[in-house]
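Apart from one protein chain that is not included, each protein chain of the complex appears where it belongs.
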Amino acid sequence: MPLWWPLLLGSLLFSIGVYGVLARRNAVLVLMGVELMLNAVNVNFVAFDAHLRSAVHGGQTFALFVIVIAAAEIGLALAIVLLVFRTHGHIEVDELRELGEAAEPAERSEAAR
Amino acid sequence: MSDGYLAGYLPLAVILAVGVLLVVAMFAGNRMLRPAHATHEKLLPYECGVDPVGEGWAQTHVRYYVYAYLYVVFAVDAVFLFPWATVFAGLGWVSVGEMAVFIGFIAVGLLYAWRKGVLTWT
Amino acid sequence: MRFPGTGLAKGLAVTMRQMTRRSVTAHYPDALPDLPPRSRGVIALIEENCTSCMLCARECPSWCIYIDSHKDVVPATTEGGRDKSRNVLDRFAIDFSLCMYCSICIEVCPFDALHWSPEFEYAELDIRELTHEKDRLREWMWTVPAPSALDPHAEPAKELGAAEKAADKARAADLSAAEGAPAPPPPDNSAEEAP
Amino acid sequence: MSDLLEALLRVLVVLVAFLLLPLLVGQAEHKAMAHMQSRVGPMYAGMFHGWAQLVADGVKFVQKEDVVPRDADPAVFRIAPAVALLPYFVVMLVIPLGPGLVGQDLDVGLFFVLAVMGIGVIGTLMGGWSSANKFSLLGGIRVAAQLMAYELPFVLVGASVAMAAGTLSLTGIVEEWQPWWLLWQGIGLVVFFVAGLAELQRPPFDMPVADAEIVFGPYTEYGGLRFALFILAEYAGIVVLSALTAVLFLGGWRGPFEDSLGWLWTLVKTFLVAFVVIWVRVAYPRMREDQLQRLAWQGLVPLALLQLALTAVGVVATA
Partner (left out) sequence: MSWVQVLFVLLSLVAVASALLVVTTSNLVHAALWLVVTLGSIAGVFLLLAAEFVAWVQVLIYVGAVVVLLLFALMLTRAPTGRQDDLNVGRVVPAAIVAVLVGAVLVSTVVAGFHDVQLDLERAVVGSASVTGGTVFRLWVLPFEVLSVLLLAALVGAIVLSKLRADEPAEAGED
């Protein structure tokens, strides 16, 4: 099969992931978008591994490392999300502005609830 | 790619299909035989006989989560144990040492969790 | 000293030993159970003894006894006498889907109209059938066993004791009458007999 | 095309085993548990000692109404039992019965089994969430916590066996197996069995479905055929766990006359382990949630790590 097929799949998944990260306001859904992007990268790694047939097997090994790091990443991120839920009672990323610029003080106090 | 590789997964595809068919067949039979008299009370969530209070969600303690996370960290190290298991006999003590360092680091994490009292139920 | 895991092994040993022994299950529909005396199976009614006094219905904790009655006038039997009125039972029903077999109605009945029968196989497919009307309750009476004998050296029943006391008194009076003194009339409570 | 036909034939054999073995285990549980409690268990269906009880149960379940609660998520609620059941069916494909008697021997067999068995829990979680019932949700969360605690020692001792055998193929592991592994991998055997029991949520690890406190956990709202599928998944899980224990730790088809009677040895060992599963259910009371987690993290995980070290030293020292 042409090499660009799996690469196309990877690109599409990546852009869908980008959309998910930008458009979602629930933190867990944002993380799902990140997972999609990481998987898109893995598809590319594996496709190139099959194409290059290097003895080093860099593609598959890196895909493995990416999966492991992604697992660690999402676990830590969810720990943060749960902490946010415990302190704020919600996990909407666009309402978490304590670290943002205090441009709209009125809205901020409302958002802090 | 060796010839038998994907052919070896043919039964897997077949068994998935058969499994789905099995479930579909079960429910087709069920559909033909079962009555359907849904009443209001039948469709209420079960709460020991009284009318349900509030919605189907209740706050749960976050302490469950740390266990889940410990699992994920260890599961990823198990991922490396399996390919290692197939080759380490040929690589000898050096390889055992490498794996020991790897698991040792994570075991330190478990020890830390233990010392911090995360593993004791509060 | 105790080795760790002794308790676990003991649990396994106990269950395994139980498995090799004969089970104690009574094979009920094939082998009928040997019921103890005064088993609470179903409540029987002697309609003739009932005076519609409503005590049982009032005392029932689950309100499962239904009694309807009306007053009937019995014309005077003697010339110039007053008409007597008495209660006539129209309906006596027990709803066994509500009954909790507490036995209060039987204890409270002053005229021994209600009795326990050991019959228990009266399940129905329709819950409404579990309300037994007086005819059916009367039929259960045939299954009520005779009261079991008292234990040896047990105190006699209260009624018997009272009757015996009265008889003793009467005998004593008879004796003193024989000695010449006029005897008092014997008390009439010996008419009360145990049913 | 002949490949496909052969695959179909193998899958059909697996299907028969999948439908038959859980029933046998279930019936054995009915009778063994009853006698351990001085009862006799089912006696009527099928005339002789109630042998057809579970068949009758199946007939009953098929005729039952399919109730989806008002607040439930209907699609997820309906799919969940199938998601819980099918992984066990798929796993049975790679478990060898005798030399060459296997649905399909995969090179990554053991890893495949562990990966696919992990999917089943999603079905339970789906059921727990979609019922829109507090008991179900709490049960679902408990299932997830318990599974995560016990999956780890399960996977670790699985890796230990793979290390000892130097292969992940289940057939290969049985071929490499030696009787003295019973001692060498003894800790692994115990850890694997206990962790597997906990993953199946079998007593004494049935906290997620503790009927005295959360009704029936994630399955509270289920009835009829869907409930039956969850129960079938539990018994198929017992079969898979017992067969895996037999294959990984007890030497599968290895035994006297293994060339002709190998399949019988596998079945006998599987049923012995399944009997222990039943036995343990009768003998022990349910563990509390904190005891569950403590046993996993402070008992089984260190033991599993010890077993890993033992195995690694043993393999390299004898190599």
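Residue numbering begins at 1 within each chain, and the chains themselves are lettered A, B, C and D in the order written.
Heads up, the rule we're going with is that a residue touches a chain if its C-beta (ideal position, glycine included) is under 8 Å from a C-beta of that chain, and two chains touch if they have at least 3 such contacts.
What you see is a predicted model, and the numbers here were worked out from it, not measured in a lab.
Visitor: For the chain that's been dropped from view, list the shown partners it touches.
Guide: Computed over the complete complex, the missing chain touches A, B, D.
Visitor: With the missing chain put back, one of D:62, D:116, D:157 or D:215 would touch it. Which one?
Guide: D:116
Visitor: Considering the whole complex, which of D:25, D:54, D:148 or D:282 touches the chain not shown?
Guide: Answer from the full complex: D:148 touches the omitted chain.
Visitor: Could you please point out the chain A residues that touch the chain left off the display?
Guide: Against the left-out chain, chain A lists 1-20, 22-26, 28-29, 31-33, 35-36, 39, 42-43, 46-47, 49-51, 53, 55-57, 59-61, 63-65, 67-76, 78-83, 85-89, 91-92, 94.
Visitor: Can you list, in ascending order, the chain B residues touching the missing chain?
Guide: Spelled out for chain B, the touching residues are 1-2, 5-6, 9, 55-66, 68-73, 75-77, 79-80, 82-88, 91, 95, 98, 101-106, 108-109, 112-113, 116, 118.
Visitor: For chain D, which residues reach the chain that was dropped from this view?
Guide: Here the touching residues of chain D are 71-73, 76, 107-108, 111-112, 114-116, 118-119, 121-122, 125-126, 128-130, 132, 137, 140-141, 144-145, 147-148, 151, 168.
The rule we apply is simple: only the chains that are shown with their structure count from here on.
Visitor: Averaging only over C-alpha atoms, locate the centres of chain A and chain B and give their separation in whole Å.
Guide: Taking the average C-alpha coordinate of chain A and of chain B, the gap between them is 21 Å.
Visitor: Pull out every residue in chain C that's touching 2 or more other chains.
Guide: none
Visitor: Within their complex, state which residues of chain A touch chain B.
Guide: 64, 67-68, 71-72, 74-76, 78-79, 82, 86
Visitor: Taking the touch rule as given, give the residues of chain D at its contact with chain C in the complex, in rising order.
Guide: Spelled out, the residues of chain D in touch with chain C are 32, 34-40, 43, 279-280, 282-284.
Visitor: Using the touch definition up top, name the residues of chain C that touch chain D in the complex.
Guide: Spelled out, the residues of chain C in touch with chain D are 8, 11-12, 14-16, 18-19, 21, 23-25, 27.
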